[in-house]
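Have a look at the structure below, then the notes.
In this view, the complex is presented without one of its protein chains, the others remaining in place.
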Amino acid sequence: MISEQAKQRMRELASRYPMARSAVMPSLHIAQQEEGYITPEGLRAVAEAINLTVADVESVATFYTMYYQKPQGKKIINVCTSISCYLRNCDSLVSHLEKRLGIKRGETTADGNYTLNTVECIASCSSAPALQVNGEFYENLTQESADALIDQLDRELGVEKRV
Amino acid sequence: MPEMIITKNLDVPGIDKLDVYRQNGGYEALAKALREYQPDDIIELIKTSGLRGRGGAGFPTGMKWSFLAKNDKPRYLCCNADESEPGTCKDRVLMEQIPHRLVEGVIITSYACKVHTAFIYVRGELAKAGREVERAVDEAYAAGLLGKNILGSDFSLDVIVHRGAGAYICGEESALMESLEGRRGYPRLKPPFPAVVGLYGGPTVINNCETLATVPAIIAGGGDWYASFGTEKSKGTRIFCLSGQVKKPGNYELPLGVPLSTLIYDEQYGGGILDDRKLKAIIPGGSSTFILSPDKVDTPLDYESIAAAGSMLGSGGVIVISDATCIVGAILRMTEFYRDESCGKCTPCREGTFWMTEILERLEHGHGHLKDVDLLMDICDNLAGKSFCPLGDAATSSITSGIRQFREEFEYHARYGCCMVSSNEKKQQQPTTASEPVGTH
């Protein structure tokens, strides 16, 4: 559901820019906040607010990787695997997280709690390896600190004990 | 430690807030600019300072501003804070820790360029940076530093913070404008250049985040003062993002012209190679620049010297590779990046990065052929200079320079189906370090 309030914010954005079309990206961000990923309804809401066709909005939405095309977990873990993190062993960090969460990269846990993605450089090169959880940075990670992070996230999610 | 300009006061507690920033001299440069200078004077001052773009291309900033077309269309400033070049993490720090320095730079630059609407395009992934900049802009509005009649002057400016959503290509200035206009981030045909026909068809100046954040210091200290740092042609200081296999990776501000070796080995900076391994290769300006061999380690870090050594100063992202790393794996990783980030508009980049990644992947995993090495070089030749924008060229830099310098590693992969680096490690029976060396399979 895209709330009326969200639609109103999209319309306001459209009038803030010199050209209404410029509001398409911020409006897609709003749509994603509302629904967790970009749904056909989200596309329609943005299209209506800015007076574009749905196809036009979809074309923009699918160009940018931060607009998710499918549902994501409550905690979206994006691990950087670009060169600087690669040189600091990010691949074993990813493998470790895959084992710990029981999913492969690009997947979401069955309980819908976690999505594990690998992403391109997130500007943490000097503090590699690094990842983001729902946009917040965790850097200079080791397997131990990664475990501690998951423990903390588990607590936030109210997950009892992982088998 | 040399005098710091861009990173000055970075660690002052609360410097991200307007009052602390002001207590430390913030926005005095703006006041001075509005009070003492006509817009054109500022452009001259920046020309004198020798400031060059810190995004990658290194174009003289004052000159860029003076190219703005004089017509009756609204002018725009875009701050390119879409920092995404692998190995580069300086703009993020500036935005997260001292966002007002950027906002001040944006206001002064807008005044100099007679711009009344400015955009700060913040990379989508940098959530905190985006928040901080937005907050700084709000604070500036509230304090009369933005909006109508700034500090009582005739100058008015609106700033809109625009967040990206995951596309490296939007760091290319024309793609950034397309993106700001709500389109797919395809680069535009040039000419016309943004200074003539840019955002919404108006003359547009686009500068990197660090470049703009440097402007207040130049206003405060003067063009000659700034020009006294650095070298004859590469003046001033810049932030080098040291990453990879060094002991102390980090963002270090240095005057241009300091040797690479100082950055990598000096105890104040990199402190030497991780695990005291041997230096194998340096990528001096982000993953789009050519790989340099260890014998270039004394090259001064300025635009001209690095170019003479066969690479580019680029974004200032210095990536250090030690002999623990297999070059094939590292290059595969960089090539994957360009495959995933190619916008797809033009054929050579879209298909070439796809094909090169496939070939590198099979080499890396031991299914490659000897002929793949020459094939890679020829694909690079069909891509470099043939693509619509420089992303295609960038995708080939590491491959061509890597094969030229480390051909035997590629051939080893093809011949033996495994990695030369890890085989050597085994032969030498070295004790394994705490962290497993990269490139072993």
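To keep things simple, chains are lettered A and B as they appear, and every chain counts its residues starting from 1.
The rule is simple: a contact is a pair of C-beta atoms (placed from the backbone, for glycine too) under 8 Å apart; a residue touches a chain by one contact, two chains touch by 3 or more.
Everything below uses one rule, namely that contacts and distances are computed from a predicted model.
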{"item": "From \"Methylaspartate mutase\", \"Ribose transport system permease RbsC\", \"Ligase-associated DNA damage response DEXH box helicase\" or \"NADH-quinone oxidoreductase\", the hidden chain's UniProt protein name", "value": "\"NADH-quinone oxidoreductase\""}
{"item": "Residue among B:259, B:344 or B:366 that touches the chain left out of view", "value": "B:344"}
{"item": "Where the missing chain touches subunit A, by residue", "value": "40, 43, 51-59, 62-63"}
{"item": "Interface with the undisplayed chain - residues on subunit B", "value": "167, 184, 189, 339-348, 350-355, 358-359, 362, 375, 381-383, 385-388"}
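Note that in this section only the chains that are shown with their structure count from here on.
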{"item": "Centre-to-centre distance between subunit B and subunit A (centres being mean Cα positions), rounded to whole Å", "value": "24"}
{"item": "Contacting residues of subunit B [partner subunit A, same complex]", "value": "74, 83-89, 91-92, 117, 123-128, 160, 162-168, 179-185, 200, 241-245, 249-251, 283, 287, 317, 319-321, 325, 329-330, 333-334, 337, 340-341, 343, 435-436, 438"}
{"item": "Subunit B-touching residues of subunit A, taken from the complex the two chains share", "value": "16-19, 21-26, 28-29, 50, 59-60, 63-67, 78, 81-84, 86-89, 91-92, 119-128, 132, 135-137"}
